[in-house]
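A single protein chain has been omitted from the complex, and every remaining protein chain is retained in its original position.
Right, subunit A next:
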Amino acid sequence: MTSEPRGAVKGKPQRDLEEDVDELVHLYGLEDDDELGDEFVNVNTPRIEISEYSPYMMARREAAMEQRDWRCSGEAAEAEDLSFGGWGSEGQCQDLREAYRYTHGRASEEYECYVIPEEEDEEEAADVFCVTCKTPIRALEKVLDEHKEHEVIPLSKALESAKDEIHKNMYKLETQIIEMENFASHLEEVFITVEENFGRQEQNFEYHYNEILETLAQKYESKIQALVEKKKERLEALYGQLVSCGENLDTCKELMETVEEICHEEKVDFIKDAMAMADRLRQFLETKTDVEISAQPALEDQNLDFSDVEQLLGSINTIPAPSAPVINPQAPNSATGSSVRVCWSLYSDDTVESYQLSCRPVQEGSRGKDQAEFTMTVKETYCSVTNLVPNTQYEFWVTAQNRAGVSPASECAVYMTAPSPPVIKTKEVRSCEEAALICWESGNLNPVDSYTVELTQAETPGASGVTESVVGIPTCASLVQLQPRQSYTIYVRALNVGGPSARSEPATVHTTGSYFRLNEQTCHPWLTVSEDGLTAVRSERRTPAGEPPPSNTHFTRCVAVMGDLIPVRGRHYWEVEVDEHLDYTVGVAFEDVPKQEELGANCLSWCMRHTWAKPRHKYEFLHNKMTPDIRITVSPKKIGILLDYENSKLSFFNVDISQHLYTFSCQLHQFVHPCFSLEKPGCLKIHNGISMPKHVTFY
């Protein structure tokens, strides 16, 4: 319905553009000032009053028919600067008026100046354009006196600039139309709002006046009833009195008659009767005759109490107490670990001075009174509640209040604080060239929804690396794909419905080579692992006190320890620093390799064993208790180990002289871990996180 004015503008063909603009201006009461004067005299005050919305109403319904009528009212309003007082600024009004004048004026000017002369071409072909006169002329005329001093340009150029001008103006006009449309829709909104506001006010009045009338009716009823009852009571009393009065009168008359009769009797009888009569008379006279009127005819002073009505009347113009606000459900990602942002809304016709927000932590089972409950007063329809416990649910409800009173409480809404940041187990971070395995502790007692891993590549110092995120991780570990030979800073966040936690402390990962630490849980009791997790030491002093009991996790026979290699297929390379005279075994084994067996003594491990029986060094490459017969003339001080899942190979190298020692072909149906064993006191030092040497790439 409200789109009609716009529709009309759009619908009409181009030739009517000017008219349209006119109409548009009419529609919004924006007429030229000169017309205003004529109409102004007709304006009267009541009209101004209705002008705030009446033109709009009519425009919606019968735009064309009522055009004139409301136009003048619009003008009147404009004239008195009232028109937009309620729903638009004066400046805006002024702008529109000028805009109209501009488009209107220019458009007609263009038609007159440029279009019409073209049609006149038939008469005499004009070939130049006189800028001064703004008219095309023939070149010949230039020499004539009229245009002699004038500036002339070629007609084609003039035509072009004129066309440009037209296009520009058309563009402006289009812009204008769009603006107008926007303005119309804005007005529409204002209209609806005004309508609604007044509607509500009407309802409010109706409600209140009905209330007063009802109160008055009730009062009337009760007063009348009281009056009737009183009347009945009094009349009854009077009647009773009247009856008893009559009875007394009868008794008196009878006594009179009796006395008279006695007077006519014999003396003896008289005396006898007179004595009796005298007693009777005395008795009668002693009974006091009630001659007081029990009920007064006059009405008591009726005091009518209208104070409550007055109060009701008074309340019509004051605001009602607000209704219960509506508390919003928690917005996603709006919480922090210690705060939530609670939002609610009021009914738009309520006037609220402040809100009381109450809060109580939700606890399973016992929703007792012992739960700390606290309340805060806020002016806004939101509140950031701070100092809360992370990853915890809180129940919130809110009341609104103003001078008239306090609203009922809203529904309860449960909000949740974001979790505490997780704690990355930096000692368990392992990596290779393509990936890193990050493990962390939740940092929260209650479960969280998921975790996010954020990684920033520190490609060059100073360069602000882009942060990538891996989201929706359900567990406390994630294998993150990375680029080779880079450095990354890694953070973890925990998430729940309230939002993400703060970042964890960072962990740094270098994707150069494979990086792992020795896993102390697999460590034979006689071995100790250094703080950095890269050195295994079998102490001289320790005198073995028998073999430890069998275990599934740590080695019990061979004095060995496993490294935690990242479970990624591909190539892994590490080096072990050894003493030439140390008996050691290095290699790989499946995680479930029997821990009470020697390394290489089964199908689940592959390793190189060195034993030194002076003067000979013996090197064995053991798998399933078997070794090839291999003699090595130079004892390695550093052994390189290449684990190649893709080619199912495990190779050993003498690092210092780039010598290939041996390559196993092994079926690696699951992930293996590096393992290290010391058959004699001494130590093994692991070097990892290093690039693979080139000579190794041949195997």
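Convention: a residue touches a chain if its C-beta (ideal position, glycine included) is under 8 Å from a C-beta of that chain, and two chains touch if they have at least 3 such contacts; residues count from 1.
The definition used in the following text is that contacts and distances are computed from a predicted model.
*Asks:* Given that one chain of this complex has been left out, which of "SKP1-like protein", "Transport protein particle component", "Cytochrome c oxidase subunit 2" or "S-formylglutathione hydrolase" is its protein name according to UniProt?
*Replies:* For the chain missing from the view, the UniProt record says "S-formylglutathione hydrolase".
*Asks:* Among A:307, A:387 or A:633, single out the residue that touches the unshown chain.
*Replies:* Here the residue in touch with the unshown chain is A:633.
*Asks:* Could you tell me which of A:469, A:508 or A:658 touches the chain that is not displayed?
*Replies:* Considering all chains, including the one not shown, the answer is A:658.
*Asks:* What is the set of subunit A residues that contact the non-displayed chain in the whole complex?
*Replies:* 628-634, 654, 657-662, 694-695, 698-699
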